[in-house]
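Presented below is the structure to which this report refers.
Heads up, one of the protein chains got dropped from this complex, but the rest are sitting where they should.
Entry: chain A
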Amino acid sequence: MVRGFVLLLLCQLAGEAFSRALALPVPGPVLGLVLLFASLQLYQRVSGTDRAAVGESDVGRVSDGLLQNLALLFVPAGVGVVQHLKLIEDHGLAIAVVLIGSTAITLIVTVLVFLAVARWVDGAAGEAKP
């Protein structure tokens, strides 16, 4: 358990260090994600183990545990709303329309672009969808 958690922290630490040192626009934890992914890919290539087997490993168990409770981790930042009650009083309606409107538009546009390009790729490859 501890070993898995340490591996996650070290990847994040390396990511933060890279991001700061090179002034990259990519946030540290995202670089950490890339680093861990690359290590896993390398491990898979060398050992030839099944991809599903990673769930049995230390880092697999810790990661699955964190991701199963991902929603919890956003609660402290969300509670920050208590600091902005005055602003919500003044601009709450406008902000709500912005958030809801933009979220709906972006969801629809993104999913349609994804599907259109996926269909085009499938068509180009001459594959019939099952």
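Just so we're on the same page, contacts are C-beta pairs under 8 Å (C-beta built on N, C-alpha and C of every residue); 3 or more make two chains touch, one makes a residue touch a chain; residues count from 1.
The rule is simple: contacts and distances are computed from a predicted model.
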item	value
From "LrgB family protein", "histidine kinase", "Lipoprotein" or "Glycine/betaine-binding protein", the hidden chain's UniProt protein name	"LrgB family protein"
For chain A, the residues touching the chain missing from this view	5, 8-9, 11-12, 15, 25-30, 32-37, 40-41, 44, 51-52, 54-55, 59-60, 62-64, 66-68, 70-84, 87, 91, 94-95, 97-111, 113-118, 121
